[in-house]
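Only one protein chain is missing from this complex, and each of the others stays in its spot.
Each chain carries a letter (A and B) given by its place in the written order, and its residues are counted from 1.
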Amino acid sequence: MDAILTVDGVSKRFGGLMALSDVSFAVERGAITGLIGPNGAGKTTMFNCVAGIYTPTDGRILFADGVGEPLNVAGRKPERMTALGVARTFQNIRLFSALTVLDNVRIARHCRTSANFFGSVLRTPSQRAEERAIIDAAMENLDFVGLGETALSPAASLSYGDQRRLEIARALATDPRLILLDEPAAGMNPRETEALVDLIHAILGRGVTVVLIEHDMKLVMRICKRLVVLDHGIKIADGSPQEVRANPDVIEAYLGKGAAHA
Amino acid sequence: MLEQQLVNGFTLGLIYALIAVGYTMVYGVIELINFAHGEIYMLGAFLTLSFISMGLPLPLAVLLAMLAAAAIGVLLDIIAYRPLREAPRLAALITAIGMSIFLQNLAMIIWGSRPLPFPKQALPAFFSEPALTFSDVTISWMQVIIYAVALLLMVGLNLIITRTRVGTAMRALAQNQTAAALMGINVNRVISFTFALGSAMGAMAGIMVSMYYNTMYPTMGYLAGVKAFAAAVLGGIGSVPGAMLGGVVLGIAETLGAGYVSSPYRDGVAYAVMILVIIFRPSGLLGRAVTEKA
Partner (left out) sequence: MRGAAHTLKYLLLAAALAYPLLPFRDVYVLHVLVLIMVYMVLAMGLNILPGFCGLLDLGFVGFYGIGAYTAGLLTIHYNMSFWLIVPLAVLNGALFGVLLGAPTLRLVGDYFAIVTFGFSELVVLFLTNEIWLTRGPLGIPGIAPISLDVTWLATLLGVDERWRYAFRGEVPYYYLAMVMVALVFLVMTRVEDSRLGRAWLAIREDPMAAASCGVNLFAYKVIAFAVSTGIGALAGAFLARWTLFISPDMFKFWESFLVLCMVVLGGLGNIRGALVGSAILIALGEVLRVALPKLGLPAETRFLAYGLIMVVIMRFRPHGLFTQVAESTMQSGLIKDLRARIAARRTA
């Protein structure tokens, strides 16, 4: 398997709580991987470790951009992970709500642009060209998720489903190779969820690898090529949706003790 | 010389500690730097003065002043801060500073801007006499009284916080406001109680300082308030035992700093402590470390 991301023995401790203990799995390049598990299993914590928000207490996180050697990126700052090509969305939407839809996405071009204070004040030709390119890239991503026409509205005025899509557009605008989606379908109606499925496939079509946390099992089983199951910070299963669905540990984790044998 | 300075510094430190617990408790429950707390301390002194000039005996005047200060603290919260609980934090902070300016200038209008002495005739004569003398260290009766009162109040405060229902509620609130409200705690009542407790202790500090130095003036709350706040930061903002310890440490550090390092920079000790503690140990001596949640 050509792994874009390899999580190797990662643990994360919060005080006395092991949110992740010795978790290992690999994410296949160019596929959709699902990260599932009951509430509090440590899924978001895993994303935060990969995205650089948290430094793992232990273990390695290898990121292979497909060109050079895989790099151990555990403990890198979030902005450096973004620059490397790892983007993410948040479970509890984190938009820049006082700003416009466009500005939310324009900010995401930060790590791919370079104008500084002096360039901004003097409005040098290169700064102006860059600003134009930023708008073009932002609009391209907004159109990609279907929000192009709302570009100049306040982000806070979007519907819940649109806010989730705006987060995706923002993440995509950083030009990632790997995108981490934390419960993108949460709070969406069935029609919005369908559109989301198409969107995720389109993201894949752009050559971006997708990892997805999702509680909607039907959705997960349908679109993921591989699943990783966490429970209480421990990886309990890993494999194709069919394999995982048949795994007694998984059934037990979701339905409680004894369920697997009933 | 050193011993005498330790004694004086300890006295000053207990005063800071009494004020600091007010800052730290209020910060604990509503995360507001209550800038007007220094003015409550100042009002404690002036109210005592007024009650004495009405002819009340000293103990009664002190008690009434503490009660009045507690009431002012509660009113301050209800009138000024409570309407802003949902507003941006800066609005509450500006309100706190605005109230501090308001109260300070109100005091100037009522009592004049010049320093007033504490009414000597109201104090028993032995107060200024030495209570204990070892070789070259003297501890005056006034200092003994400050020790006794401060320790009594702090022990009492600790009992209230750890042993009573309202104290438990205060601690619950400091942990998590929404959870506390869900558990059926009347949040506003507990906050009022916190203000009352902190204000009464701050007022007592003001009263004792005005006796100790035999002076009071409307702007006295600013510097004392800032220093007590530094003490609260040093102890770990939000931690009551921390505020007490921070006050004592700061009082001693300040007195020693003034004596051995540089006396013009005496007040700078508090500012330097504020900055250094925050840079090197933001959780203070006894506070919890702050973590950000994703």
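Assume contacts are C-beta pairs under 8 Å (C-beta built on N, C-alpha and C of every residue); 3 or more make two chains touch, one makes a residue touch a chain.
The structure displayed is predicted, hence computed values, not measured ones.
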item: Among B:Val26, B:Ile40 or B:Met99, residue touching the chain not depicted; value: B:Met99
item: Selected from A:Asp2, A:Asp58 or A:Glu149 as touching the chain missing from the view; value: A:Glu149
item: Missing-partner contacts on subunit A, residue numbers; value: 51-53, 77-79, 82-83, 87-88, 90, 94-100, 102-103, 106-117, 119-121, 123, 127, 130-132, 134-135, 139, 148-149, 151-152, 170-171, 174
item: Residue numbers in subunit B that touch the chain omitted from display; value: 31, 33, 80, 83-84, 87-95, 97-102, 104-106, 108-109, 113, 226, 229-230, 233, 237, 264-265, 267-268, 270-272, 274-275, 278-279, 282, 290, 292, 294
